[in-house]
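Reviewing the structure listed below.
Here the complex is missing one protein chain, while the rest keep their positions.
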């Protein structure tokens, strides 16, 4: 695939264009003065707020969440000071917080099996400049995607898998994740079960696409079960992976209408188009630090 | 409510305008010659096909379904002959079938509890000429809807209900259903459990609205459970009532998008607007004989 | 219509529940320090920010918009001081601004003609506690809606209208608007053209529903024209009325799918359900001060 990526129009939010763009994510007990303190802090450090979204689970005694995107001249030089100075403010309000920077692109690993549609969509969004990430590598338990991946200059690692060699497979995967210093793992219809050890190693860092409108049709063969139940809509769900099967925090869901004429193969076909757009949105929001996990739910600041 | 119903534009499908309109619904083992035989039969009886929809579960050895809407001059006089003549054709192809006539409006009973939104939507659709039915009566286990219902000239029956007097309540309901010769019973957020005896008495004649996207959140308090699960879409499902709770054949479903800011009360509010349009569509399709139940699924010829 | 409104569940945002709730809307040239100054001001006056949404048309030299919803103990007593103190801050940043209070419900007048569907939807949303307003009166150039309106305890004024007596009609309307101290005028399919003088008297205070997906089918008979063009979707648009026909700032739009089987009467029927929900959303957002007009466009802080 030799698309001239430079010919594609870049999104105005492309991180590479914004070396002075930063993001601050905060979670803390709600109370008076938080926004005032945060905005004063940023102003005092020469940062201009570009976008700000906040949410309070309950103005009386709940949890407060805020995501601030800001521009700041010479951010590369100032960020260390800024982070150091922020520590005391964070302590005062008992904040969990995180700074992220437009110049630090997250590194993504994509795991695939045979079906390429979700992978293709991610690669397409990435090529068109809409996924703010470096794709570190693609790992597949089948060879099918190799040509497409390598033609884009992305390393492809073939790791055959089955339940008897799960441990060895994951050792190899962990080795690659560490070698490439990966930040986020996307299961683009990977279809293999991960061990509890693997999942626990990467909390809120593994994004899966489940081919049903969860919590309907948890587990295997959701399209077959949707067909048998006679539903009039089918869906897909992207969520963080936890050790409760298909029970992790939901990032995004969508559906399409079906009818009695649609057999299982039709549901799968329609489902593929839902899966690819739901996963692409979830990954995009994660990469832009728009998703905050709170208990088993997500706050998504679109 | 004194809306001048004559001022409202009638749907071109209003049954009252079509005394010569008939419908023929057929279910039979698939095989060659069925459409040919049916269309020849109608042609020979002077009927002109207006709309025809068909479906085969499997062209090889499956079940064939067809719904034909036709016009036929002097249908009132001819229909008895037509039905008699049809019997031998039906026997030849082993058909389950049913004739329905535009001049025979179905009689509907609506059961409500406190929340009036689904009832209001049905009354509104009925007033605007879009539900081809006579509303025989509304029965409520609360008095709230009485004024609204009676102002439209529809009888309202107050039947207090709780689980201890379920039997008496249903005896009264059955009495009314028989007195008014009711064809279809709509549970417009009725919120009471029906006994197996009541349900079995009216197979595929009781339409319910469940306030979730089934099969997610079967049973009680679906909005609370949707909130706790952190779903990004909520839905509603209209289905025929069977004695498996919320497992009857689904007629229609729809959803709306929600987000982390929506508390349970917001989900309920958004849900009400989904519920009312999903139930109204299901009832409309049932009244127009567009729904065929097949096993635990429906064929809907929209 | 005698729905027991107390039986309906109230939205958690119902203004009557929030005597200490205020809103601050600001529009000013973008620049550093605005959010910091605003949040400090509110904090210093004992106000806790509940919800905040902002938008910058261009971080470099554009216009900045913010809507802040806050709670403040004893707001009724403090609001005069707060407003007075705000003046110097506003001057410093060259702000256009406006305070609004949960305890000051806006007063709405609704103009209707024959078709009641939009009026019904507004009344229904209002009854269920979702429109934060007092409906001052309904004025109609037909009598059809009188019964329904008066049964809810709302005054109905019959003002026959035609183009020859436009001036007298509007004099009567203006008299009522002033008598009732009306804040917003909703044209719920009113179907009469307003004079330039009337429109200019109420800038960004008259909300119309146009029965097409503007800018397609500006002007008369949009459903007929949509039918003739063979579109596959029809829509509705709610906008503020200006003296350029159907060219005012758009608040909300929505669409539904149609197909070749839908004749003009079907498009009108489908259209009614789009119109009522689009108008209801636009009015709701206006009443909650979520809409800021900027040139010929709107910023809607949902």
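Residue numbering begins at 1 within each chain, and the chains themselves are lettered A, B and C in the order written.
Assume a contact is a pair of C-beta atoms (placed from the backbone, for glycine too) under 8 Å apart; a residue touches a chain by one contact, two chains touch by 3 or more.
These figures come from a predicted structure and were not determined experimentally.
S.K.: In the whole complex, not just what's shown, which of C:18, C:41, C:55 or C:156 touches the removed chain?
M.R.: Only one listed residue reaches the unshown chain, and that is C:55.
S.K.: Which of these, B:35, B:154 or B:270, touches the one chain of the complex that we don't see?
M.R.: B:35
S.K.: Please pick, from C:36, C:208, C:273 or C:298, the residue that touches the omitted chain in the full complex.
M.R.: Of the candidates C:36, C:208, C:273 or C:298, C:298 is in touch with the missing chain.
S.K.: Pick out the residues on chain B that sit against the missing chain.
M.R.: These residues touch the chain not displayed: 32-33, 35-36, 38-40, 42-43, 46, 48-54, 56, 59, 71.
S.K.: Since one chain isn't shown, list which residues of chain C touch it in the complete complex.
M.R.: 55, 213-217, 229-233, 235, 249-255, 259-261, 296-300, 302
S.K.: Under the stated touch rule, tell me which residues of chain A contact the chain that is not displayed.
M.R.: 1-4, 7-12, 114-117, 120, 124, 128, 130, 144-148, 151, 263, 265-266, 268-269, 272-273, 277
Everything that follows uses one rule, which is that only the chains that are shown with their structure count from here on.
S.K.: Can you tell me the C-alpha superposition angle of chain B onto chain C, nearest 5°?
M.R.: 180
S.K.: List the interface residue numbers of chain A and of chain B, divide the shared ones by all numbers used, and answer same when the ratio is over half, different when under half.
M.R.: same
S.K.: Return the distance between the CA-based centres of chain B and chain C, expressed in whole Å.
M.R.: Chain centroid spacing, chain B to chain C, equals 36 Å.
S.K.: Could you work out how far the Cα centre of chain A sits from that of chain B, in whole Å?
M.R.: Each chain reduced to its C-alpha mean, chain A and chain B end up 43 Å apart.
S.K.: Can you list the chain A residues in contact with two or more other chains?
M.R.: Touching at least two other chains: none.
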